[in-house]
Each structure stands twice: as structure tokens, then as C-alpha cells.
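Excluded from the complex is one protein chain; the other protein chains are retained at their positions.
Letters A, B and C mark the chains in the order given here, with residues in each chain numbered from 1 onward.
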Amino acid sequence: MVDMSTTLAGMRLPNPVLTASGCAANGKELQRFFPVAELGAFVTKTVMRDPRSGRPTPRMAETPSGMLNSIGLQGPGIDAFCTQDLVWLADHGARVLVSVAGNTAEEFGEVVDRLVAGPAWDCVVGVEANISCPNVANRGLVFACDPESSERVVRIVRDRVPEGVPVFAKLTPDVTDIVAIAAAALGAGADGLTMINTLLGIVIDTDLLRPQLAGVTGGLSGPAVRPVAVRAIWQVTAAMRGGRLPTAPVIGVGGVRTGTDALELVAAGAAAVQVGTATFNDPSAPRRVLTELEAEVRRHGFDRFADVVGIAHERMVRP
Amino acid sequence: MVDMSTTLAGMRLPNPVLTASGCAANGKELQRFFPVAELGAFVTKTVMRDPRSGRPTPRMAETPSGMLNSIGLQGPGIDAFCTQDLVWLADHGARVLVSVAGNTAEEFGEVVDRLVAGPAWDCVVGVEANISCPNVANRGLVFACDPESSERVVRIVRDRVPEGVPVFAKLTPDVTDIVAIAAAALGAGADGLTMINTLLGIVIDTDLLRPQLAGVTGGLSGPAVRPVAVRAIWQVTAAMRGGRLPTAPVIGVGGVRTGTDALELVAAGAAAVQVGTATFNDPSAPRRVLTELEAEVRRHGFDRFADVVGIAHERMVRP
Amino acid sequence: MSTGVVQVAGELIANRRVGAYHHLTLVAPGVAELADPGQFVALAVGGPTSATLLRRCFSIHKVKPSGTYGGTVDIVVAAHGPGTRWLAALRPHDPVDVVGPLGRPFPLPAEPVACVLVGGGYGSAPLFWLAESLRERGCHVEMVLGAASEDRLFGVVEARRSADAVHVTTDDGSAGRRGWVSDVLGEVVDRTEAAVVYACGPMAMLRSVTEVAGRHGAVAQVAVEESMACGIGVCMTCVMPVTGSDGATRMVRSCVEGPVFRGDRVRWDAISGGVTRVPEDAVGAPRAGGH
Partner (left out) sequence: MSTGVVQVAGELIANRRVGAYHHLTLVAPGVAELADPGQFVALAVGGPTSATLLRRCFSIHKVKPSGTYGGTVDIVVAAHGPGTRWLAALRPHDPVDVVGPLGRPFPLPAEPVACVLVGGGYGSAPLFWLAESLRERGCHVEMVLGAASEDRLFGVVEARRSADAVHVTTDDGSAGRRGWVSDVLGEVVDRTEAAVVYACGPMAMLRSVTEVAGRHGAVAQVAVEESMACGIGVCMTCVMPVTGSDGATRMVRSCVEGPVFRGDRVRWDAISGGVTRVPEDAVGAPRAGGH
């Protein structure tokens, strides 16, 4: 038996496989394929203060080994989320990592306040601040593209989330120096990091000769981006191991389709792994990845998942 | 008949399909599959001042719809390049876009000086400054990650290349704001831009549990990254159309495997297209892409390639 | 969410060319037992080394809950992109991963009213099965099948077995009457005094079917075909502006709340030129200066 449990900034999860925000809705739909309570935690679709209709369609384009999406954070708003979605998740025994966002740093705080005050707060094992979303105050630039904006948001979120419940900052890879953004987020009190969100991309419809997405740009995800996710996780955890960043858990996400894919992120330093786009290919993907990852850990002769986290840094061939 | 010619900063090419630096060696090998003189131009492997052995192996990892490489700019050095490779290309009727780099900005200048003084300078239709390579003076940070370093290199290269021969700056997508880097390069005198170089990535070998590349990180290329290339081309040419950047030709590169792939980059704003990794899948890819691109232009009812460049900006659905 | 769904490792047992289409029969135990007309299946494409990650969705043409091979599902595929071409090239015994049945089926009338079923191109695929269900309930059923040209009509012969009368139109006049299905629909609704028009086909056709049905006093039930990344309700790519019973318009997922919608509830005014806008009055629509 392999001990698959993992502890993320004091939050102990029975296993390290999670859904990815926006790729699993809020549980009901996947429950038809496997019990969501079997996952380490369930990560909800990013929720904002008000209901949002999202962007026009087409909202997606398939790309080689990946896809673009431009959903525009469609959702019911935090109040309906708390009284309906989160209650459903609690009733079904899920541990929940709630992904939140705001158009401004202050709005993040409002969302958190209402979340904490909601009826199902007890099932929440952590808050993921999706700072890879546009900052209305700063020309729509993504918060996580700038260390200061990242800091401001994370500080507010950390302030409002009760102590003992960890806050994760979710970073975008579309930056020159992800270690600098990680430093800003951790400096502002983030208990951990989630990496990576999608890469900005465009697909041209070669019949219509115009962008395929109605919103022009979209987020690139899927196996195509896995090497970028592994690199981001590696760089940040290498900085932690080298003492250039405070040590904190990293949740890996990006292109995980199989247990070996998950193992790549884990060996590079991720203490937990989210499965996103692969769920569209296989609705049971998150649950299957858990089974496969456990088999991989066993194949390598380990009996504790925790021993594999970051192992590639140790086994690296030094020049 | 479609007029496939394209003019890049005064340099007129019979057609817009080029090889990508480092993906076609220096001509001899591909000549066995098609006459390299049939391409719009031949882009050479980045050459530096001294001979270089490159990195240890493994130097490559296959990734979903792409690959990582870590060659480390192996090459014969500028002198052997001029007397052997470039002479061979000239003898075979190729128009050549020479890719140059240096460990320091000053070294770029030395490379250009020797190139211009070499025996086959006449076949050179342009110089591509590969500023997406590490800057030894700045902790090995890539020149193109920083506007100032980019500016310094481009200024030196532009100074040393005789007037009338255009200089292209090749940018990396691994930056927060590619328009800012483009502005720096154009401000320093670049006549055009080549976009994109590879994305930084890592693959973990899940049997050995260590990075698969001996050099740990590598450059991600291939169809997987095409949406990122199209996005970079779109952002920079949109800024030119919006008057936020001086107008200059963009050479598109990243994930082109077919004529429709090339059309994506062209419709997004590229006035020429380079074919890189796809050549490893199909040694005739650059020549085939030309045939296919011509058929695409014809299918859309155009008789001049030039009319399709950037067309997606005009056909875009405005919100 | 109450409807059952399964994910099974299916197997192709037949692939027949029919006009411009491929008619595929798949063994997919469990799907047939749960399915109703109007639902669809989502198939993984490209095999183990595939770069095409997203499933392709197809209306269920018919099902056989059990047989020599276990339950089977039939679909009709128009091959144009990489996924549909891959499916069209499958050979017997090739494996195909199937998720289904998905979406909401066509609602059946409580009374034995007359119904008109309208299919555009391969959009007719789910209608024969629907026709049989309706006739079992005592409904009079007529069908209107239209396409660009004769080879793009699907199931005219089958239609004659499943329906009380069949009307055919083609854009180029190569079969039936030259013109569109909407040109003949009004008279059929009037003559049969139809209460419901069921339709499946391209967006523009569904819109005019809805208008014609409305003008002639029938309710339209249309099965839409939005671009879908997941088919199971988790991605939010397949949304359409639809007005609910409370009068509010929402961007609803066509894979779980559709693909069948009441035609007069769809906000056709927001749909044009291959783009669907968010109506300004939709719940959570961007406000001026806002998101």
C-alpha cells in the first residue's frame, strides 16, 4: 500500500489529485462518472462577486494536443455559488478548494468575505486566488503579470481567509520571470502556489480568415503546454531549494492526462496535481490519474507519495 | 497564377516560405530532398564567433505535438561558416538570411563584421539577430527578455550591416510584454522582426525521475506552440496597425507544418513564414508548405500573396 | 443531471457509405438502454497517439439495446475535419471510446397530436427514431428533409417507412422540390394541423423553422449544434442565449440543458455570421465600463 496523502501548508489531503478550476464545473456533472469525494480535493470554477454571462461564442478552438478557451469567467456569482454549488459539494463529502477572482483587488476581498460567511464554509480546505485574470484597474492587464498587483490581491485574500485555511495564488506562465511573481505572492502571505494557468494564444480560422474565437485571444491548455508547466514548477521549487524563495507547497497543473504526466509535475516539485483539459477527453480522467499515479509511485519502489515530490532535483545529473 | 512574392523591408523574395534557424542546418542536407534555391530564403543555423561544441546529450525530448531541444548553439564559428557553408549556399543559388548571435552585444558586432567581409556576402539578403540567446554579461539571461539588452544588440548589428540589407530581430515569447520588446528592437533600428523563438520547457524522464535533457531546460517548438506564435504576431502587428509601434515586416515562425498553418500566421500579420520542427517530421516540409500555401491563397480567391498578409485584422468580428 | 450516462470502450462493427455520409454502427453496451431520441454521444478520436484531444459529438441515429454484440448505437458522420475523417476511416473491430447518452431528448407530446419533423442534411439522423416513438403514441408524423444536394440528403427511404408522409427539398433541385425546408414547412403544418415541429440541422434553418412554426401555430423544438469541447457540462464552451420560463435570458450550456430547446426560447437575434453575442439583457451581461 502506498500512502498517497499529501499535506499542503497544514491542509492534509488523502491524495494529491485535484480537478483544475474551470475544467470540472462545480461537481455535479463529474459525479455521474466517479464520486468527487474520492479526489484529494475538488477545485471549483473561479467565482466572482456578481453573476457573469461570460464571452460570446465561439469560445473554443482545438489546437495540436491542446485547446484555446475564452469563457470569460462565466458564473453564478458568489452568493448563488455558496448557497447552491458549495452546499452540493459539502453534501457529497467533497473537500473543496474554492477558486476566487475579482475585477479589482478589493473585489477579491468581498468574494472571500461572502464565501467565509456562507453556509458551507466547513467543506472548504483552501482558497485559490486566480490572479491570472484581468485587472480592470490596470488596463485589463492580468494581475499575475505584475508583482505589485499580485501582492495587493494576495494580501487582501490572506487577510480575509480565516487562519488555518491556506491560500494558494494561481500564477500565469506568461511572464518574463515567474520566480519574481512567486516571490511577490509568497511575500504577501500566500501559503502556496498553483502553477500554471493557461498561456495566451490565438487561432485563426483559415476558412473565414479571422480569429476563431469571438473574443480573439484565448487560454492555451492541454498536454501541449505540459513542458511549460513542468518548467515553471521546476524554476520555482529550485529557487525554494536554493534559498532564494521561502519554502511553500506548489500545486502543479498543466497538461496532465495520465499518471506518468502527473509524475512529471510531482518529480519537478509539485506536492499535488490538478487535472484540467484532459477531463474533456475522458470524464473520468481525474480519478483515473489518481489510480495511475499511485501505480507509478509503487513501480518506483516508494511507499509514500511524499517521497517523490521534487525528487528530480535530487536525481538531476550535475554538469 | 498567384503572385507569391513578398517584400520584407525592401528585400524582395520570390516567395514567403523560409527555413527556420537551427532546423535546416546550412543547406546541404535538405538539398537532397528539394533545391533550397526554391525557397523564398534559406535561414542558417545561428552562428557565433568561435566554434562551439554545444551541450551534452540527451539534447532532445519529444513532447505532445512538439519537442524540446537544447543544442547549445553548436556550430563551426563565423569564419568556417563564411568560407564553407555560405559559399556552398551561394553556389547553389540560395538567398540567405544569416542568423547571428553573440555571448555579449559586442560579440554580435564582431560576427557581423566577419560575415560582411566574407567571400559570399553577396548571397545574403538579410541578417537575423537571434537575441533569444543567453547574455553572458547579464547572468545568462536571454537578451530578448529585456528591452535594454535587446536595444543594445540590435543597434550594434544594424550599425555593422551595410545599408540596404535588412536586419531582423528574433524575439522570444517568454516575456510579459512582447510589444515592449518589439518596440525596443524597432527603436534601435531593426528593419523587421522574427517571431517566435522557442518557449522554455522541461520534460522529466519518468523512468529515471530526472530531467530528460542533460541541460535540464530546453526550447519547446512544433505545432503545440503555434497558438502562441499567432498570438505574438497578432499583438505586434495590431500595435503597428494601431499606431503604437512603427510599421515593419514580421516573419512568422512557430508550429507551421502545412499550408493552412502558414496561412494562420500570415493572416495574423506575418509577411513571410519559417518552417522549423516540421522539417524533422517531413524533410520536404518547407517546399511542400510553399505549394500548399499558394493553393490556399488561390482557394480564397486572391491572386497576390501580399493581399492576405494581416487580413484577419480586417475580417475580425468587432464586439 | 438525473439522466444516466456511461463511458464505455466501444467497438466499430459497421461503416457504410451513404451518399455524402458514413453510417457507423458501434457496440457500446449501456448507452442504448439509457438513450432517447435527440440525445447524442461524444466519441474520442485519433487513437492513442492523437493530437486531437476533444471528443466529437454525434446525434444518436438509432440504438439496439441488445443484440448479437450487446447494445449498439448508430450515428451518421459527415467527414470534414480531422476527427470526422478519422471516424469515417475506421474499420470493423477498431476501438472507439464512447460517452453517452448526453443532453436532453426531444420532449414528447402528452397527447397524440400531429407532428412535423424537419431535418437538414445529416440533421435528419435522429428523426427516424423520434418518428417511431411519436407514432407509437398515436401521433400523425410527416417529415421534411432538405439538403444542398441529393447526396447530402440522409434517410429519404427510411423516412418513408418511419413517417406518414415525406417532403424533400434540395437547394439545387437535384432531388424533391428546389428550395429550402422552410418553403414547404408552412403548408405541411397547416394541412396536418401540427402542434409540434421538431427540427435538427444548421442554425439558420432552425431559426427559420422556428419562425414558420410560430406563424402557423405550432411549437418548435430544435436540436442545436454548438461547438462543444466536453459534451458533459463542465467546460462552458457550448453556451447559447436562451430565455427561461422566468423571462430572463441566460447563456446556457447546450450540451446539458440542450441540445433540444424550444425554438421560441432561443435568442436568434444574438446569433449571426458564426458568432453568438451575449444579449445585453442577459443575466450577468457585461455592463458598460464593466467586465
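Note that in this section a contact is a pair of C-beta atoms (placed from the backbone, for glycine too) under 8 Å apart; a residue touches a chain by one contact, two chains touch by 3 or more.
Just so you know, these numbers come straight off a predicted model, no measurement behind them.
> When the whole complex is taken into account, which chains on show are touched by the absent chain?
Across the whole assembly, the hidden chain touches A, B, C.
> Among B:T7, B:T57 or B:T247, single out the residue that touches the unshown chain.
Of all options in B:T7, B:T57 or B:T247, contact with the hidden chain holds for B:T57.
> May I ask which residue of C:V45, C:V76, C:V184 or C:M205 touches the chain that does not appear here?
Hidden-chain contact among the options goes to C:V45.
> Per the definition of touch given earlier, which of B:M67, B:C82 or B:L220 contacts the omitted chain?
Checking each option in B:M67, B:C82 or B:L220, the one touching the absent chain turns out to be B:M67.
> Looking at A:P166, A:P223 or A:G259, which residue reaches the missing chain?
Per the contact definition at the top, the residue touching the missing chain is A:P223.
> In the full complex, which bits of chain B touch the chain not displayed? Write them out.
22-25, 28-33, 45, 48, 50-60, 62, 64-67, 69, 71, 74-75, 77, 103, 136, 208, 214, 222-223, 277-284
> Just the residue numbers, please: which parts of chain C touch the chain that's not shown?
Against the left-out chain, chain C lists 45-52, 82-83, 85-86.
> For chain A, which positions touch the chain that isn't shown here?
So the residues of chain A touching the unseen chain are 64-65, 223, 317, 319.
Assume only the chains that are shown with their structure count from here on.
> Looking only at C-beta pairs that count as contacts, which pair of chains has more of them, B-C or A-C?
Counting C-beta pairs in contact, A-C comes out ahead.
> Provide the C-alpha centroid distance between chain A and chain B, rounded to the nearest whole angstrom.
Whole-Å distance between the two chain centres: 34.
> How many angstrom lie between the centres of chain B and chain C, each centre taken as the mean Cα position?
Between these chains, centre-to-centre, one finds 46 Å.
> Rounded to a whole Å, what is the gap between the Cα centroids of chain A and chain C?
Taking the average C-alpha coordinate of chain A and of chain C, the gap between them is 35 Å.
> Would you give the residues of chain A that are in contact with at least 2 other chains, written as numbers and ranges?
In chain A, residues 56, 64-66, 208, 214, 222-223 touch at least two other chains, as defined above.
> Residues of chain C touching 2+ other chains?
51, 275, 277
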